[in-house]
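Only one protein chain is missing from this complex, and each of the others stays in its spot.
After this line comes chain A, so read on.
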């Protein structure tokens, strides 16, 4: 009986911690409250955006190009596998040891973590484009660049976004270890538990989890918005047959 109640109690306390500042467990300072969480969240998002931005700059062109040439599949896949096998904590530790600490280094370390899903998904997305479609495009006189930009890129977008979503969620979760390398993110209350207490630790964990969910949902919406209309059909809609009803309706009205 008491255990579930106690768990609820801690959750309640944690949520209170997000909204109302209180004295630190070690005394002498105010911690928690919306002000502090806003600034921690800001730094967290900033380092996430920097890391994923940097990763996209490298991985997207490379993935698209390799996919277009249908070469280097081995590279794309092994980079992905190796990348996922390296624990991010180790990555950060290596960076501290060799590059020092600070925003740029943390962003770089997190970018390395973000590259594999983006690279693999971009590569796979492009290679999956129907060969006939590309042949038809080439037959109509489209240049290499045009094929990449106008055919392959739009058709690969759903998978590319899938990669981005994975990366963003990974990075949001991993950015919690940034405080050990000089960047004060939402990981601070989790790491400095002696100051923030259990409520602070859990509160930060809740905010991080929410960020990850919001990022996932938001990017999902963005993905749908940029996907060419005929490819869009949400899985839910197709399952319910709405997609077909709609096209059928269209067919009727034009005829």
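Everything below uses one rule, namely that a residue touches a chain if its C-beta (ideal position, glycine included) is under 8 Å from a C-beta of that chain, and two chains touch if they have at least 3 such contacts; residues count from 1.
Here is the rule we go by: contacts and distances are computed from a predicted model.
According to UniProt, the chain absent from the figure is "Substrate-binding region of ABC-type glycinee betaine transport system", selected among "Transmembrane protein", "Alpha-D-ribose 1-methylphosphonate 5-phosphate C-P lyase", "ABC transporter" or "Substrate-binding region of ABC-type glycinee betaine transport system". Among A:59, A:191 or A:215, the one in contact with the hidden chain is A:191.
When the whole complex is considered, the residue among A:68, A:165 or A:201 that touches the unshown chain is A:201. Touching the omitted chain from chain A are residues 23-29, 31, 93, 96, 100-102, 173, 176, 179-182, 184, 188, 190-195, 201-202, 204-206, 208-210, 212-213, 236.
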